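Here the complex is missing one protein chain, while the rest keep their positions.
Note that the chains are named A, B and C in the order they appear, and that numbering of residues resets to 1 at the start of each chain.
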Amino acid sequence: MKLLYFAWLKQRTGISEETVSPPDDVRTVAALVDWLRLRGPGYADAFADLRPIRVAVNQEFAAFDSAIGPDDEIALFPPVTGG
Amino acid sequence: MKLLYFAWLKQRTGISEETVSPPDDVRTVAALVDWLRLRGPGYADAFADLRPIRVAVNQEFAAFDSAIGPDDEIALFPPVTGG
Amino acid sequence: MSPSGTVIRVQEADFDVGAEIAAVSDGQPSVGGVAAFVGLVRDIAGGAAVAAMTLEHYPGMTEKALAAIAAEARSRWPLDGVCIVHRFGRLLPGDRIVLVVTASAHRDAAFDGCRFLMDWLKTKAPFWKREETPDGDRWVAARSDDDRAAERWLATPAPLSEKAP
Partner (left out) sequence: MSPSGTVIRVQEADFDVGAEIAAVSDGQPSVGGVAAFVGLVRDIAGGAAVAAMTLEHYPGMTEKALAAIAAEARSRWPLDGVCIVHRFGRLLPGDRIVLVVTASAHRDAAFDGCRFLMDWLKTKAPFWKREETPDGDRWVAARSDDDRAAERWLATPAPLSEKAP
């Protein structure tokens, strides 16, 4: 499972991209985030509040209850501010 | 009194610009047009129907009942179609 | 750019769209958005092929009318720059006719101002178009759609800006 972080989520986790293998019971974005929080203080800080966090699964906007699997690319980032 | 004609009004009158001295009782655009109609078949044809005709007095859009005097510049033309 | 930040030009020559757009916000780092519209000669109109178009105008009044429309736009929206360039003379399909550019801190004012200028220009600036078609020349009639487009700004001075300033 490939993870990407953008903007202040990248800064707080200290990571822009990583490949992880969470347990089999991690089947949604929400479950993934719960699991990520346990990986260290940077993650716990980054994911303390999910309200300002958006998610994309395989480069499409998705919801926290979206299903995910080992081959997916999951991105976590704040609301977009382009243009 | 300076008169200008544009678009098909110029074509029908055969004139783009002329200086005229109508009688003193010609004090509105409507009276001017009534007087112009008598000047020849080109004018009569051009001013047969006033509905598709617009007017400007001293380079500002005006109405047929607008007051006019000897020093004014009066333009007669169809509805504008620029842009 | 004039001191007032409004550029009005009526000319036979073509214009440089990129240069005009750049000039409207040049040296004004408070500008966040520039909206522009370019009107072009179409090769078909009212179902007929158009080989060429000739634009007639009323020298003197044209510039005044465009300046008045620009002033009206600036009174309605916080615009940091306005540019209107309108051509006259004989033009071919694909040729540029008109350019309207507005600059503002925010995009909604730029968009609204630009559209307002085009709508009012169509009905309030003294230009007339004659088209050359296979059936001969014809004067283009004013469109009721254009009247309605101009009138929508009377009922609602700044309809979309209110929703998203």
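A few notes on this one:
The rule is short, and it goes like this: a residue touches a chain if its C-beta (ideal position, glycine included) is under 8 Å from a C-beta of that chain, and two chains touch if they have at least 3 such contacts.
All figures in this text were calculated on a predicted structure; none of them were measured in a lab.
Here is the thing to keep in mind: the chain we left out touches A, C in the whole complex.
Residue A:F77 is the one among A:W35, A:F64 or A:F77 that touches the chain not shown.
Only one residue in the set C:Y58, C:F88, C:F111 or C:W128 touches the chain that does not appear here, and it is C:F111.
For chain C, the residues touching the chain absent from view are 16-19, 21-22, 25, 29-44, 93-94, 105, 107-108, 110-111, 114-115, 118-119, 145-146, 148-149, 152, 160, 163-165. One chain is missing from the display, and on chain A it is touched by residues 4, 6-8, 10, 56, 59-61, 75, 77-83.
Keep this in mind: only the chains that are shown with their structure count from here on.
With centres set at the average Cα position, the gap from chain A to chain B is 73 Å. Note: centroid distance chain B to chain C, computed from Cα atoms, is 27 Å. The set of chain C residues touching two or more other chains is empty. The residues of chain B never reach two or more other chains; the list is empty.
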